[in-house]
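Only one protein chain is missing from this complex, and each of the others stays in its spot.
Labels for the chains are A, B, C, D and E, by order of writing; each one numbers its residues from 1.
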């Protein structure tokens, strides 16, 4: 309702969205974010790193309905299947060769291998992933039509929540026995 | 923008939402739906049945931003983990004793065992499930703030899409080997 | 913008919507509501009772855009003509036999007698009512696509507001004399 | 999503909202409306006339989310209690002296006598009226944040719908007998 | 989400939108605004005055999504080219003869000379102006579908911002030399 409302992340009142920093204290730096310029550390089992330019790291995005992430993927690195409960995502490859895919609610898998400068779109709320199919590091820029899109990472949600989802739910869900569930859970502990 | 816009599901033009049935042909029956009154058939591996009162089955809901489902669960039946990309869900138990749970994007698992008349809410886009923990059949009514909330069923999305998601994505995601993935895929074939 | 924002109904700052309870204090109980499970007292001139599961009684609904009510109607009991300024309503009969009706802005009266499990939808903002046409008590569950739909009850609005609407407005509106207006007002005093 | 979408009111496809006139055929006249400049005929029992500048009369408003009406009131003329299901209304008096009032969902009656140039606002969906308390004709301009706000006129809705609402509903609602209902209905026949 | 939320302009917490005045302190005067009834002072180089009935001057509009302005124009007076970043505008001439025009994103100039009672609509975000082409003073009422539409006045934005936009940007933009830019800037100093 105002031009902007730079988030006051330290406010004592907690809102859905954030209160605004007083206008008189807003400077050009509030609309600037340098968190996407550095290489991410992909030295982990997924070969994956993400830097998030959302309202929590970039308070100037508050109320503006947009955010952007940088994703780094080592060769064979994956941004594992996840969904964003509050945003559509568009993806542009900055470096490398990346398989991107999503599955519709009609259960159709749509996918594409993207090279530098190519764009792909993931409709809001659908499960999708990105996978580096090239031989060198890949970098992606992703944009969201929400300043805090959220991320529901399937594996973490089901196998590493706190407290854990009971095994009987998961065995029934995937039609496997406890051993399989326990084995997966142990990897995400 | 109008009072209502009963969907013309047979229209030759395909929209996001549906064109409206001519107002002069709209009758009281267009605002009525009898698809939630019958018992669902839960004779399947999940002990689960759902009847959906959304715009596809109940065209009068077009543009109105609401829909309702009936879920039947046999004892130990499950409405397996899924999310709705376009809606919050509220749940009321009509019969039986049901465990409902969801996981937030901060990875916290919230859950409750509900008995008749009790209500629970699932914030939009989050993965959740319902599980019959009682000794007899359970019935739930669920309401959504969308006339077509969609459903992303995790197991089906990852293990039974068409075409299939490549194994290398899934083994990397869950940190298991091909055998586990193939075994799960075979159950959903 | 967040997954959820459980209302802090005691906050000193008053918002349109409510500030959020601190996330660290949120528990599963915040997403649970037990106010719809008890029978309502219909021992009044309208043979009517309503239990409201909206953000004021169920703070977890804050920002989530959904709410549900339970309506109890004695035989010949009525949920008198009213409208919801901020929501569409869907209705499912849990028990009994109920006439539901609404009038469009083109002045067409749409209606239906519903039995158990049947569903009807009331487009946003239109005047509607529910009337128990069966011989025993009726119970309805209603869902709204707002966490605080509000209710404009026609009779109460026009004849029992505080302060009262002047008689000259009401006699002109209904084209009756003061006696009729005074008589109706006395019933709602 | 486009700059504008002038309604094609003769389109064969019926939408919620209207299809757009082809851009190449759009002229300045499509954004112009002359229907508010003429005096309305208030020679009727309510001493009331309204000219509506909404999408049905002014197709250029399609998708733009705004509309305006002109209301003419003879002395003691009334724009009887009504609500707009899809809009807030603001009112400015152009001529005369007018009592405007609305009732909140908490049943509080808010009102004011306005003279030329004064403004009043009616929150969305609430029942309100305008009444000429001056000795000469009054003119109002009203603005709405919808291109088709709709109007639910309480008296017409309850006593003159097609088909009629059964008497038993109305006697129970207003706690009067059939004679009163029939008498009011006869005035609106 | 509530019927209304009268702005507390003195609140210590700054929001996008304003916190609400406590409901118990809200009176009819909160929905009333008298700032549009007085003649504006057009004794300036533009022959222009505006009185704004938005949430900053009329706190009752908070959250209601509507506002209205009064524009006074001396003969040959102009409401110079500007856009509203958050609203569509509708215009009605109350007195005089006024040229109104806007340019679409396809660069088409739409315009009309309006006389008393005539209406014109400016789609959201487009640059438009009003110019008194009559021989006497003109008065306009304008309505917006936002309680704080904002105004981006092109000349002031480009030539009188604080700090100033560097000349090299402006010479390149308008393809003129520094003298022209400095000359215009000096007029707006």
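The criterion applied here is as follows: a contact is a pair of C-beta atoms (placed from the backbone, for glycine too) under 8 Å apart; a residue touches a chain by one contact, two chains touch by 3 or more.
Predicted, not measured: the structure shown is a model, and the values here were computed from it.
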For chain B, the residues touching the chain missing from this view: 13-17, 55, 85-86, 146-148, 150
Touch list for chain D against the chain that is not drawn: 1-3, 5, 8, 11, 13, 15, 17, 19-23, 62-63
For chain E, the residues touching the chain missing from this view: 45-46, 76, 78, 80-81, 83-86, 99, 101, 103, 105, 107-109, 123-127, 129, 131, 150-152, 154-165, 168-169, 172-176, 180, 183-184, 187-188
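Assume only the chains that are shown with their structure count from here on.
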Chain whose Cα centroid lies at the greatest distance from that of chain A: D
Geometric centre distance via CA averages, chain E-chain A, whole Å: 40
For chain B, residues that touch 2 or more chains besides their own: 3, 23, 105, 123-124, 126
Pairwise touch network: line, ring, star, complete, or other: other
